[in-house]
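Structure below; questions to follow.
Just one protein chain is left out here, and the rest sit where they should.
We call the chains A, B and C, going by the order they appear; numbering starts again at 1 in every chain.
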Amino acid sequence: MSGTNPNAGRIRLGMVGGGNDAFIGGVHRIASRIDDRFDLLAGALSSTPEKSRASGEALGLQRIYDDFQQMAASEAEIDDGIEAVSIVTPNHMHCAAAVEFLQRGIHVICDKPLTATLEDAQTLQAAVQKSDALFVLTHNYTGYPMIRQARAMVEAGELGDVRIVQVEYPQDWLTSSLENEGLKQAEWRTDPARSGAGGSVGDIGTHAHNLACFVTGLTVEKLAADLSCFGAGRTLDDNAHVMLRFSGGARGMLWSSQVAPGNENALKLRVYGPKGGLEWSQEDPNYLWFTPHGEPKRLITRAGSGSNDAAASVSRIPPGHPEGYLEGFATIYSEAADAIRAAQTGATAADAMGLLPGIEQGMAGMAFINACVSSSSQDAAWVNL
Amino acid sequence: MSGTNPNAGRIRLGMVGGGNDAFIGGVHRIASRIDDRFDLLAGALSSTPEKSRASGEALGLQRIYDDFQQMAASEAEIDDGIEAVSIVTPNHMHCAAAVEFLQRGIHVICDKPLTATLEDAQTLQAAVQKSDALFVLTHNYTGYPMIRQARAMVEAGELGDVRIVQVEYPQDWLTSSLENEGLKQAEWRTDPARSGAGGSVGDIGTHAHNLACFVTGLTVEKLAADLSCFGAGRTLDDNAHVMLRFSGGARGMLWSSQVAPGNENALKLRVYGPKGGLEWSQEDPNYLWFTPHGEPKRLITRAGSGSNDAAASVSRIPPGHPEGYLEGFATIYSEAADAIRAAQTGATAADAMGLLPGIEQGMAGMAFINACVSSSSQDAAWVNL
Amino acid sequence: MSGTNPNAGRIRLGMVGGGNDAFIGGVHRIASRIDDRFDLLAGALSSTPEKSRASGEALGLQRIYDDFQQMAASEAEIDDGIEAVSIVTPNHMHCAAAVEFLQRGIHVICDKPLTATLEDAQTLQAAVQKSDALFVLTHNYTGYPMIRQARAMVEAGELGDVRIVQVEYPQDWLTSSLENEGLKQAEWRTDPARSGAGGSVGDIGTHAHNLACFVTGLTVEKLAADLSCFGAGRTLDDNAHVMLRFSGGARGMLWSSQVAPGNENALKLRVYGPKGGLEWSQEDPNYLWFTPHGEPKRLITRAGSGSNDAAASVSRIPPGHPEGYLEGFATIYSEAADAIRAAQTGATAADAMGLLPGIEQGMAGMAFINACVSSSSQDAAWVNL
Partner (left out) sequence: MSGTNPNAGRIRLGMVGGGNDAFIGGVHRIASRIDDRFDLLAGALSSTPEKSRASGEALGLQRIYDDFQQMAASEAEIDDGIEAVSIVTPNHMHCAAAVEFLQRGIHVICDKPLTATLEDAQTLQAAVQKSDALFVLTHNYTGYPMIRQARAMVEAGELGDVRIVQVEYPQDWLTSSLENEGLKQAEWRTDPARSGAGGSVGDIGTHAHNLACFVTGLTVEKLAADLSCFGAGRTLDDNAHVMLRFSGGARGMLWSSQVAPGNENALKLRVYGPKGGLEWSQEDPNYLWFTPHGEPKRLITRAGSGSNDAAASVSRIPPGHPEGYLEGFATIYSEAADAIRAAQTGATAADAMGLLPGIEQGMAGMAFINACVSSSSQDAAWVNL
């Protein structure tokens, strides 16, 4: 019999937010485990010490804190303190928590959107720039293998110069005003104080915007947005219609909605150039439809015939056995682990991050939200990003 | 043995345009035959007498004319002259031909869009108003059974008040500049003199606009349009992004494109209200997806379980045996036959027309095209229709 | 003005069966009109003179007969009598009617299956062999463009030697015993005296069998069948499970069912060889899925990229505008028209028929039904065809 130190390779992780009721905290935890690259050891999981402790104990955490300030201070001091922290609170708390860890050199993995306000975003950006620690923003959809495939295909010129980008993210969960019926998720996501200036554009429009830019390698230069509040008593948009003009001349449309019955998380991206077209749907993520112009449409499957190295490198199992949302999310975590190890051994942040979304994508998302809100308040005038 | 006069019930029909090379003429002819309501007897099928004669002989027409003027004059004189005429020329000739027949009391079935210019449209509108004859515009997609079903469901309040309308009509056939390679269809459709001010918005955007209004019962009050010409050397739009504001407060997006590889005639309509959502695709027309909010999505099939009377009344065969484009087109023709018989026996034009698209829908389409072009020339400012 | 004899090219057609209540008669009539190759002039449409007259008058027939004997005798005598007759009665009357016309040199277009009994089938076969007239059996699914495409691809070796054939035709309309509730269609189709020895195997299994053979070019050499009657009080099978062994070593399965809720006319064919696979569904007939082994699956569309001449030659309209069941049926009629004209000008029956299904396919269908019934009665022993 021989043996190894089982924890040698894993990154010591903490978590802020993600207590019992939260959806996204559990997702981050599973994602951190799938490829076995992290050990979740410490946490300040909730807004009160009691709830934090209850949630921490339920998870078997070694070190449970009353709040993130205490946690950051303490973890920075101890031997074998956490190397990285996941921040999974509502948006308005991202900045304060992230800054606390960044200034102590603890790497941050933060849920999106970046912050609730532009001021916070700028504060956070400054903190990232000053810190040696990495800042990863979990735009998790970029972790899907077929999205990697699509990005690589566009980059390789398989579509020619992109002309048209159609992206949409409709949901239906806010069709009724659930925020008035005590649903916690609905409460904070429809509350400007906690979510920021964007409703659907902040929560899911940012995902659509990020994905379009990630796959095409383009940036949105200007947009014209028509935001609506259909739910009774709502102040944040629950539906957004946006026209996009990209660097390089491509044009696009973006639709986000939380009031479209029959749509769960129907994020869909379509990209067209003179040489071909690509289509992808988040709810069926193992498929990428590629039409070389003038040829039959082809169904490229994850890890199957026609899939490329970019997809294979983030794929775990053979084709025909579907990977899902959690695996795509896990890829972000595993690449964050790689990035942290690289940073710890001297790589620059830029080199370490690779394709990982970070502060830059976060700021772009904030700019997108603010441009949408600004444009809509000017009756959908074009606004530069 | 007994017998009947076999032609008693059929309407005597003529045709202007639709010679050998044309796509849409053949479609009209098949559509007129499917339900056995018309006899095609006379025609001026092409721009020169020789070609007109050749095409007419190939079709076995009883009376072949050099041009539509001669045809209108002659048919109005003879016993058993045509009762109705189909006009299937390029757009710029619709007006002159239609006026010629309308002023002689011959019913007109005209391909869309109405005309190439707003002036022509107004001329034609005046002629329709002055004539006792009917004017039917073949917005054929309104003849699909599941579109009738959708309209009836919206009208019955099954979605509640419509909030969101997403409609799109992408194609890919002009991805390359085929008009420079001698393709006749591509030549006239990209030529402002023959097609009018709209490229994709005129040819297919009008279909999308018409369908959205037909199903929802709403009108577009204002729009903001961003038109593009991606094909080299093109002056008419081949891609259009349009934001819509409807009567009653609904918002929408319309996308038309002729340069989106992988799309053949991918007309798709989605309508959402607080009580449910509907989704329909022209390429799979026998299916209507209906989601009552909070319940599983349902697949309603033509003539199948869950289909309503509005669909059944325009359905020919049992569910699971697909009806297609030609049957939807035939429904317009058959309803035109009903309307003509009703008008001949004293019904008012409004009563006779029922759900049939006519001059009003034609004028709305022209207004849509002009608003798109006007808005786009003002950098996508809102323009009233 | 010039003109032509409008009826010169059309074939003078009569019809036996297909009165007011019948589904399939109306289908045959539309199919005969779509390509404008037939004039329906005469008929004996129902089992009583009164009903026959009423139905004939409703259709505007020139010559209405009390029964098919009278009709055959009379039409054979008169100038400009019918050249061809469509037989669309229940199965047990096919033989007597067809023989009556064949022996007078009138071409027969007959609905499937061939007859209700093997004796009748042999009688009919003898009549066909003795007659100069053609006998066309409307295995209409062979008229779908993508089925023609598939057949041509197999023939060209694009799959290699066929190994596996999976074919199925489930329906759900007899899930409840509607024959006990007065539904006429259900009554005769579940009655051995009118339908023959096969229930689902006769009505729809024969379509599946025919289609598999048509596309692969193979014949079924032996089969083992397990037939079931799930509907209370039924004597004919309403569900059939069949294992197939084809000429050349291919193996297959065939499933027909009338009691599978959620299936309308879900005829589906899949064919696999060492070089590739093909998949096609009748309810979405404009698509053919082709996977060259080791490459991504391709979506070949009717008249679209990747479609071949075999599909194009039976296609009427551009890709993306769906053709349906009636157009596929019309192709059989139009090819029958070609065949009749060819026979009238001296072609041999074999040359005239081309790909058209005829007596040979009818006998193969009867052999299939009888083998299924025989095998099932021997507890699914293998039976040679």
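Note that a contact is a pair of C-beta atoms (placed from the backbone, for glycine too) under 8 Å apart; a residue touches a chain by one contact, two chains touch by 3 or more.
Owing to the predicted nature of the structure, the values given are computational and were not obtained by experimental measurement.
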Report summary line: The one of C:79, C:181 or C:379 in touch with the missing chain is C:379
Requested in this report: Touching the absent chain in the whole complex: find that residue among C:47, C:175 or C:219.
Outcome: C:175
Report summary line: Where chain B meets the left-out chain, the residues are 290, 294-301, 304-306
Report summary line: For chain C, residues touching the missing partner are 159, 163-164, 166, 168, 172, 175-176, 224, 226, 228, 230, 239, 241, 243, 245, 251-253, 255, 257, 259-263, 270, 272-277, 279, 289-294, 297, 379-380, 382
Report summary line: Residues of chain A touching the missing chain are 1-10, 23, 26-27, 29-30, 33-36, 41, 53, 56-57, 60-66, 70, 74, 171, 263-266, 282-286, 301, 304, 316-327
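FYI, only the chains that are shown with their structure count from here on.
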Query raised in the report: Which pairing of chains accounts for the highest number of C-beta contacts?
Result: B-C
Query raised in the report: So, what's the distance in Å between the C-alpha centres of chain C and chain B?
Result: 34
Query raised in the report: In angstrom, rounded to a whole number, how far apart do the mean CA points of chain A and chain C lie?
Result: 55
Query - Euclidean distance of C-alpha centroids - chain A vs chain B, Å - result: 44
Query - Per-residue multi-chain contacts in chain B, two or more chains - result: 263
